[in-house]
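Only a single protein chain was left out; the remaining protein chains are all shown in position.
Moving on to subunit A:
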Amino acid sequence: MTRDVAIVAFAQSDHRRRTPETSEAEMLLPVLRDVLDQAGLDPGTPGFTCSGSSDYLAGRPFSFTMALDSVGAWPPIAESHVETDGAWALYEAWVKLLTGEADTALVYACGKSSPGDLRAVLTRQLDPYYVAPLWPDPIALAALQTQALIDAGATDERALAGIAVRNRRAATANPHAQLQGSAPAERLLEADHLLRPLRTHDAPPISDGAAAVVLAADDTARRICPRPAWIRGIDHRIEPHGLGVRDLTDSPSTRLAAEHAGAFTAPVDTAELHAPFTAQEVVLRTALRLGDDVLVNPSGGALAANPVMATGLIRLGEAAARIHRGASDRALAHATSGPCLQQNLVAVLEGERP
């Protein structure tokens, strides 16, 4: 099958700490309107629709069924849903376009973390027999991973503060970001630990937000977008779940996905990494062999806004948007799922050079 598929439009909400006044469908509606307008498509007309979300965030079964109300699924549409980050919904849609059964696809994701206690909720993601009963939360697991990196000499608390500063200062150019700007690293390091060795700046904000992209194939993509972000490769890989059998200082699944996505065949100028914790950026930079000349997370990344289930899709959208506006020629986008980077997706996006 020789078909080229591109991201041709991207939209997102403003990400906020809490949005009690809007349902998921209400949060999605303006985002979907925006992305479809950019692509010049009417609601219900994309050949395929796929979304990512989690019932556990919404606190109700089948939460995605109500989100469908914002799509305009009448007459009925070809549609699917993944119970994970929307980056994997994009992957499913990419496969669908490769089969030739559709020429356009709408991909969206939404996550409202505010209704529940996110730290407690995410403990339910762990092995239900041996780990979940201990209720280790994502902060505790990130602290383990960060300490492992520090012990291995891969980073230190000062370097991690620098990562937080760089991401949040980059976010001042991103009107959708929740956290914009940062005090200097020296000031950040004066704060007490949140959970040693983590300080608050090492962790992502808790966010409500939504995002959407439109995919299109071949000439349809060229018609919709002056400079489509062509998906040159996309792949995802998973690692064992048991933290005790993984080397938390490395991310072999990211490296494998990057190899299969063709990330190492030519250098990228930009990378959008889904690293909710500062130390995870260190792990990912190494696994992806990103040099200092690569612009990492110009959007501010997950440290500036982390609407769980949409954060990964936003990385793909942000990377694509830079290609759309000519700010990048070849970008890498990464998404993650599961505790301590258990599952990782890598996409390589390119714009056509004039």
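Here is the rule we go by: a residue touches a chain if its C-beta (ideal position, glycine included) is under 8 Å from a C-beta of that chain, and two chains touch if they have at least 3 such contacts; residues count from 1.
Everything that follows uses one rule, which is that contacts and distances are computed from a predicted model.
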Inset, instruction - Among "4Fe-4S ferredoxin-type domain-containing protein", "Acetyl-CoA C-acetyltransferase", "Cell division protein FtsA" or "Sugar ABC transporter ATP-binding protein", find the name that the UniProt record gives to the complex chain excluded from display. - result: "Acetyl-CoA C-acetyltransferase"
Inset, instruction - Check the options A:Ala39, A:Val121 or A:Leu179 and report the residue that touches the missing chain. - result: A:Val121
Legend entry - Options A:Val95, A:Leu295 or A:Ala327, residue touching the unrepresented chain: A:Val95
Legend entry - Touching residue (missing chain; options A:Gly40, A:Pro184 or A:Pro240): A:Pro240
Legend entry - Residue, one of A:Asp69, A:Asp218 or A:Asp329, that touches the chain absent here: A:Asp69
Legend entry - Hidden partner interface residues of subunit A, rising order: 1-2, 49, 54-56, 60-62, 64-66, 68-69, 73-84, 88, 91-92, 95-96, 98-101, 121-122, 124-129, 132, 235-242, 252-253, 256, 337-339, 342-343
